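The structure under discussion appears below in the form of C-alpha cells.
What you see is the complex with one protein chain gone and the rest in place.
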Amino acid sequence: MGRARLVLRSVAPFLLSLPVLWLLQRASPPDVSIVLVSIAVNVILAVSLNVVNGFTGQFSIGHAAFMAVGAYTAALLTTGLADVQLLGLGEGASDGVIFLLALVAGMASASLAGLAVGIPSLRLRGDYLAIVTLGFGEIIRVVIENTRALGQATGISGLPAHTNVIWAGMGVVATVVMARRLLLSTQGRALLAIREDEVAAEAMGVDTVGWKVRAFVISAAFAGLAGALLVHKIQLVTPRMFTFVKSMEVVVMVVLGGMGSITGSIVAATVLTVALEWLRGLDQYRMVIFSMLLIVLMLTRPTGIFGTREIWEAVPRWLRRRGGAA
Amino acid sequence: MSGAGEPVLEARGVTMRFGGLTALGGFDLALRPGELVGLIGPNGAGKTTAFNALTGVYAPSEGEVRVCGQRANGLRPHRICALGVARTFQNVRLFKELTAFDNVRIACHAGSRSGFTSAWLLTPTHDAEERRIAERADAFLAVMELSHRRDELARNLPYGEQRRLEIARALATGPRVLCLDEPAAGMNASEKVALLELIRTVRDRFSLAILVIEHDMRLVLGVSERVLVLDHGVTIAHGRPEEVRRDPKVIEAYLGDGKLKLRPPRAGGGAG
Partner (left out) sequence: MTEFLQHVVNGVSLGTIYALIALGYTMVYGVLKLINFAHGDVYMASAFAGFYVASALGVRDDPTIGKALLVFLGAMAAAAALGFAIERFAYRPLRDRPRLTALITAIGVSFLLEYGFQLPSLQAQGRTFEEVLRGWGWGVPGWLHALVGALPADFPPGPTPRFFPEPFTRVDWTVLGGVHVSNYDLVSFLVAVGFMLVLQWIVYRTRFGRAMRAVSFDPRVAGLMGIPVNRVISLTFVLGSVLAAVAALLVAGSRPRIDPIMGLMPGLKAFVAAVFGGIGNVPGAMLGGIVLGLAEEMVAGYMVSSFRDGIAFAILILVLLLRPEGLLGRVTVEKV
C-alpha cells in the first residue's frame, strides 16, 4: 500500500467520526449534551478498565483514582493557562490547543500514577491485587483531600467548559480504536494469554509482569482522559467525585458488558449511565437498587451481556480475512 | 546426528527444597544438540520439579542451570524461553478461550519487533510483522497437522489434538531445547506411537534437543537415546535404555521390593 493510503487507514476512524460528532453537537440541546458527555466519559472508563480486568484478567478496583489524577492535572493546566493566548491563533483555537495539551498532560500524569501503582502491585494475584488497587485508590484520594494546592475537599471550581460532544466523542473514538487494535494485534493476544494462563504465557516467552504493567498504565492513561473530559464539562473537580463507589460503578459496567468485550463495555456503560441518571430522582434508593442489581447480576449472569464476544465477530469470515486493520 | 557439540541444556547438582521436603536432590544433566533424552520415574519422583527448575518456574535451592552455556539460575521463565528452552505441561495448559492459531501466534510474539504504539498506529512495520507471525504460526500448525483446526477454540479440540497444539506452540518460540512433560498421557497405544514418531521428525527438522518425561516406560525406552531415572528426587540410574531397563534399582523403584504383603482374598468374596 502507498504511504498515503497507510496513513489514511490509520486515522480513518477519527476522520470519519468528526463530521458525525459535529452534527451531533449542533443538534443537541444542553441537557442532552451533558448526558452524551456523561455516557462518553463512562464508555472511556469502562473500555479502559476492560483492558486490565477483561483482556489481562487482573483485578483492578481503584480506577477512579487515575481519573482523579488526570482530572486534576488538566484542571490545573486550564486554570493556570486561562489567560494565555497562543501566538497566531484566534481565541477559540488557542483555547482548543491548550485544552488538548491539558488532556494529554492529564493522560500522561495518570499513566505515571498507573506505573506507580502497577509496578509494585502486579506481582500479586487475585484478591490481594484487588485490595492493593483499592488501597492505592483511597490513598490518592486522601492525598488530594489533604493538599491545599488542589483545593482539598472543596476542589477547584470555575473550570472552563471546554468539553463538548465533539471532544468527548473523539475521546471515545480514541479509546475504542486503541482497545480494538490492541486486542487484534499479537501483543494484545499476549494480554489474553496472561488472562488465560499466566504460567503458560510466561513459559512461552511473554514477559507477564511487564505486559501487565503496560496494560495497567494504558488503562490508567485513558481513565485520566475520562476524568479530564468530565471535569471540563461540569466545570468543577472535587475528590468526592472519585470515590471507591465510582470505581465500583466502572467495575459493574465492565462486568455487566462482559469482561473482555469492548462492545459489551460500550453498551453497558451507555445503559448504566442512562439508568443511573434516570434513577437520580429516587435519591437514597438509587444506591440500594444499584447494589441489589449488582448482586443479582453476579448471581445470575456474571459473564455479562456479551461475555467475550464482539459485534464485529458477527461479520462474516471473508471480511475478516482481508486483514485485521482499522 | 545426536550428541555433537556443546550442551544446550545443563544441570549441575540442582536441588529443590520446599520447606522441609527435598523434592529434587543433586540433579545432573547435559543435553546435547539433537539428543533425545528420556526422564522417567514413578509418580512423585520429581520429574516435573526438575522441569520446573530447568525452565525457571522454580529457582533452584542449590546447583546451577545453564542454557547454551549461559547461567540461567533464577531467571524468569520468559527469559529462559528467550534463551532457547520451550516446554509443554503435564496438565495441558493451553489458552483455552483462544483459537489454535492464536495459541501458536502468541508464542511467536517474543522477538517481534513491533510494540503497542505501532499496533495502534497500524504502521507498515506492524503489518509486516503480523503477516510474518501469521505465516509462522500457520507453518507450525501444519507441522503438527492441525491446520484444519486453525480457527477452533483450544478448549474444543479433542484431547490428542490439544497435546499436539501444545507442542506446536512450544515449537513456535523457536527453541534449541524442547522439554515435553508427559506428551502422550491419556493417549491410546497407536496414538502414542504416532506422536513419538512426530517428535523424532520434529527433532530432525528443527535440529532440537528434546527432553521427554514419560510415564510409560516401555514407550520412552523405545525412543530415547539416553534415559535418566528419578526416584524420590534422586537420580538412581542413567544410561542407555537397555541398561536402565535391566537395572535392579529401577525395577525396585517401579514395582517395590516385594515386602508389602497383600492379604489374600476371603473365601466368600469381597475385596481383599
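For the reader, a short list of remarks on this structure follows.
When the chains are written out, they are named A and B in that same order, and each has its own residue count from 1.
Note that a contact is a pair of C-beta atoms (placed from the backbone, for glycine too) under 8 Å apart; a residue touches a chain by one contact, two chains touch by 3 or more.
The structure displayed is predicted, hence computed values, not measured ones.
For the chain missing from the display, the contacting residue among B:V57, B:L122, B:L211 or B:V229 is B:V57, taking the whole complex into account.
Among A:I166, A:V199 or A:V271, the one in contact with the hidden chain is A:V199. Only one of A:I98, A:A113 or A:V251 touches the absent chain when the whole complex is considered: A:V251.
Listed for subunit A, the residues touching the missing chain in the whole complex are 59, 61, 120-121, 124, 126-128, 130-132, 135-136, 138-139, 142, 146, 199, 245, 248, 251-252, 255, 284-285, 287-288, 290-292, 294-295, 298-299, 302.
In this text, only the chains that are shown with their structure count from here on.
In whole angstrom, the spacing between the mean C-alpha positions of subunit A and subunit B is 41. Contact residues on subunit A toward subunit B in their complex (touch as defined above): 1, 6, 9-10, 177-178, 181-182, 185-190, 192-193, 196-197, 199-209, 214, 218, 308, 323-326.
If you check the complex, the residues on subunit B that touch subunit A are 55, 57, 76-78, 81-82, 86-87, 89, 93-98, 102, 105-112, 114-116, 119-124, 126-127, 129-130, 133, 169-170, 172-173.
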